[in-house]
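What follows is a structure written as structure tokens; I'll ask about it next.
All protein chains but one are shown in place.
Think of it as A and B in the order they're written, each chain with its own count starting at 1.
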Amino acid sequence: MDWLNYVVFSLMGLGILFTVIRFIAGPKLSDRVVSLDTFNMIVIGVIAVLALVFDSALYLDIAIVYAVLAFLETVVFARYLEGKNNDNR
Amino acid sequence: MTIVSYIFLIIGGLFFLLGGLGVLRMPDTFNRIQAGTKATTLGAFSIMIGVAFGAAAVGEWTWIPKLLIIIVFIVISNPVGSSAIAKATYQSKNIPDNLVQDDLKDRGESK
Partner (left out) sequence: MKYVTTFIALLLVYLLLAGFTVDEVILGSIVSVVLTLILVKRLNFKVDWKFPIKLLKFLFVYIPVFIWKLILANLDVARRVLSPKIPLNPGIVKVKTNLKGDLGKLTLANSITLTPGTLSIDVEEDTIYVHAIDVKGKTESENQANISGPFEKILGGIFE
């Protein structure tokens, strides 16, 4: 059944690849923030699956902390965007 | 148990892929937020259920409360975060020109 792990990881890796392309190409700053938010959520999923593959519960604690930090990061970037209402951004 | 786990994991991976594809393909920021938020919320939900089944298959019952906390936190925080980004996007004058209706415009500057 190990080959199924490769399927799961390649699906998630393709998702990460698409968000990274949008992060690089994003025409506006807010597009980059959106892609960063999606990227963080996918990384939480990857960490949870790694916990299953390596059979170690520590990775779940990492995933919890990462989820909290990702939420903080999103809110902080949103606050930053609100302050910057220029037309050329 | 393992087979059920892999089914949920693959469904979750598929929705993550759709989320990434939605963020890449949608034409303006609000639609990107929509696709990204919905797809990744259900993707994370499904991945966590898959990991719970996989952990139960090898007898790791103590993983399930932690996975429950992750699910609850993601389901609460992801919409709030995306709503914050949407509001910030609107206020930074980055409004797409394909809206057919805009009720937020005539709200006035009542902040």
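Note that contacts are C-beta pairs under 8 Å (C-beta built on N, C-alpha and C of every residue); 3 or more make two chains touch, one makes a residue touch a chain.
Model, not experiment: these values are computed from the prediction.
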Given the contact rule set out at the top, which of the displayed chains would the hidden chain touch in the full complex? B
Filtering B:9, B:26 or B:48 for touch with the omitted chain leaves B:26
Subunit B residues that touch the omitted chain in the full complex: 15, 18, 21-22, 25-28, 30-31, 33-35, 37-39, 41-42, 45, 62, 65-66, 68-69, 75-76, 79-80, 82-83, 86-87, 90, 96, 98-104, 107
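Operating definition for what follows: only the chains that are shown with their structure count from here on.
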Within their complex, state which residues of subunit A touch subunit B. 1, 4, 7-9, 11-12, 14-19, 21-22, 28-31, 33-35, 37-38, 41-42, 44-45, 48-49, 51-52, 55, 57, 60-61, 63-64, 67-68, 71, 74-75, 77-82, 84-87, 89
Write out the stretch or stretches of subunit B touching subunit A in their complex. 2, 5-6, 9-10, 12-14, 16-21, 23-24, 29, 32-33, 36-37, 40-41, 43-44, 47-48, 50-51, 54-55, 58, 60, 62-63, 66-67, 69-70, 73-74, 77-78, 80-82, 84-85, 87-89, 91-94
